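Showing subunit A:
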Amino acid sequence: MKTKTPSRLEKVLASGHFAVTSECGPPRGSDPEVIIKKANLIKDHVDAVNITDNQTSVTRMCSLAACIRLKMLGLDPVLQMVTRDRNRIALQSDILGAASFDIHNILCLSGDHQSFGDCKTGQNVHDLDSMQLIQTVKKMRDEAKFLGGDDIKRPPQMFIGAAANPFADPFEIRVPRLAKKIAAGVEFVQTQCIYNLDKFEEWMKIARDRGLHKNVYILAGMTPFKSAGMARYMKNRVPGMDVPDEVVKRIAGVPKENQAEEGINICVESIQRLKEVEGVSGFHVMAIEWEEKVPEIVERAGLYPRPAVE
Partner candidate 1 sequence: MRLQYPTNINIIRVPCTGKVDILHILRAFEKGADGVYAVGCMEGDCHYNTGNLRARKRIEQAAKILDTVGVGGQRVQMRNLSSGEGPLFVKYAKEIVEQIKELGPNPLKQAKAGIQKEKNAA
Partner candidate 2 sequence: MIVADKKPIEEIVEEVNHVKSLLIAGCNECVTVCEAGGKKEVGILASALRMYFLNQGREVKVDEVTLERQCDHEYLEEIRNIVEQYDAVVSMACGVGIQFLAEEYPKLPVYPGVNTCFMGATEKRGLWVERCQGCGRCILAKTGAVCPITRCAKRLMNGPCGGSSKGKCEINQDIECAWQLIIDRLKALGRLDEYEKLFPIKDWSTDRAGGPRKVVREDIQL
């Protein structure tokens, strides 16, 4: 087992176990209890917890502060960082800040456009894009250099992640895009929520044909539907989301009071199927504002208990 960082997530993956990650959205206020409560719901069932960075461009408590809260609880946080809100000075500075608290995972993203959020009239930065942020973290870690070329004392030790969306268009560049992120230095990816398993498997096959699964840990993104309404919303309203009709039909086909349960069933079955897919290294379970369901999903999917690594 060879790891580059002290990240628990990296250790779990390197030891050949399926990894399980989840995520928490920080509150729209300064109460730390919100994030602590969410984390406590899932902490025994996951290896690492992503903290979103002002997701959908809605202003929230910063990802870094929330990550520090998790770190203080003994969890392994994944610092999500979008290039929308910070230039290269702020990005590098926040990376160092996180590293000073021994936060060992980072997820490099470009971020949703600000027009989706609560500051539609604001500027966006995009000094770097997500691939360039990956390169930046790698340079800071492996070369102990800032982008400007100066040396970093006590460089960050971060396991470098990114998102991958097998379902966005154009499909033909979706695997090349993964290859590009790997070339930039990414070590794990968490995918967009998977509902179209056939398409995901097709994407995985193309990735395997190129041997990419040997160069990056792929964590399959899983989000249980709470209701048929949510399934329809994800299908019709969320760009880059692929929800097949059968899935919507299946959840809509059960009485309303059983839809949440059916959503969990679908999620668990999907995980079980994807566990068999070569190259899938783990699961990123995003139960949106439904964190209390993560333990059940993880247990039913046969991913519990989580391995002890050190």
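Picked so that all candidates are chains of the complex that A comes from, given by their letters.
Just so it is clear, contacts are C-beta pairs under 8 Å (C-beta built on N, C-alpha and C of every residue); 3 or more make two chains touch, one makes a residue touch a chain; residues count from 1.
Please read these numbers as outputs of a predicted model, since none were measured by experiment.
Undergrad: Name the candidate, out of 1 or 2, that touches subunit A somewhere in the complex.
TA: Contact with subunit A is made by candidate 2.
Undergrad: Once bound in the complex, which stretches of subunit A touch candidate 2?
TA: Those in contact with candidate 2 are residues 84, 88, 110-113, 115-116, 124, 126-132, 135-136, 147, 163, 165, 168-170, 172-173, 176, 179-180, 183-184, 192, 239-240.
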